[in-house]
Structure formats: structure tokens, C-alpha cells
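Note that this complex is displayed minus one protein chain, with the remaining chains in position.
Here is subunit A:
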Amino acid sequence: MKLSEIYSKYEEVLSKGNIPYIRCEDCGYVFFYPRHLCPKCNSSKLEILVSTGRGKVYASTKVFRKNEVIGIYGIVELTEGFRVYCNFKSDVEIGDEVMMSSIKVGDKYKLLAEKVK
């Protein structure tokens, strides 16, 4: 698979608000940040899947500029076993269960995580 094909598929999934990821058919490694060869075993046998979007907070921080919160930034570990950077919609703690979605901001995608009540 060419990187451009991965990007097309990613954009298709992300534009519907879902989270795509890649699974290596040879070594089983799962990852989000797109590469056309497995970063662990260099295999080209990769498949693009759609995550359930369910995960847990791995780390988070509330970011301030001049005492105003500009965002809550962090990392979520999805149930499928890969981690992504995201912004959180509200205060969270490490270990909290979240549901992920995505929105387009300019020409980039922002992954968002919301705490599951």
C-alpha cells in the first residue's frame, strides 16, 4: 500500500468522525501514525482498520495561556492497543474511560476524547 492510499483511507474514516489505525499482518503491531511499512518489523502487509473509539486516558494536561485554558492535551490508549495524541473535551484523570472522535481543523485532523459517564 502506498502512503497516499493510507492517507485517502484515513481521511475517509476521520471525516466521518471515526478513528482509523493500522495493523501489521506479520507481527501484529498496531499503530495510528501512518507509515507504509511496519515500524516494528518493516513488513508491507498492513491493513487499515476502524477503531471502536473506546479507550483510556494515558496522560493529560490542562494548558494555559495568560491564565486562560487553551486546551486539555494528552494521550489516550485505545482498546485495540495503540496510543494517540488528542484534546479532551473536559477534565479527565489518568485511567478514565473515554470515547474518541475526530474533526477537521483547516487541513489537519484533531482527535477529540470525551469522558464516558
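The criterion applied here is as follows: contacts are C-beta pairs under 8 Å (C-beta built on N, C-alpha and C of every residue); 3 or more make two chains touch, one makes a residue touch a chain; residues count from 1.
Going forward, contacts and distances are computed from a predicted model.
S.K.: Look at the options "Phenylacetate-CoA oxygenase subunit PaaI", "Branched-chain amino acid ABC transporter permease", "Acetyl-CoA acetyltransferase" or "Metal-sulfur cluster assembly factor" and return the one that UniProt uses as the protein name of the missing chain.
M.R.: "Acetyl-CoA acetyltransferase"
S.K.: Pick from A:Cys27, A:Cys41 or A:Ile94: which residue touches the chain that isn't shown?
M.R.: With A:Cys27, A:Cys41 or A:Ile94 as choices, the missing chain is touched by A:Ile94.
S.K.: Per the definition of touch given earlier, which of A:Lys9, A:Lys56 or A:Lys110 contacts the omitted chain?
M.R.: Hidden-chain contact among the options goes to A:Lys110.
S.K.: Which residue numbers on subunit A touch the omitted chain?
M.R.: Those residues of subunit A that touch the unshown chain are 7, 10, 14, 31-35, 39, 58-65, 67, 70-71, 73-75, 82-87, 94, 104-111.
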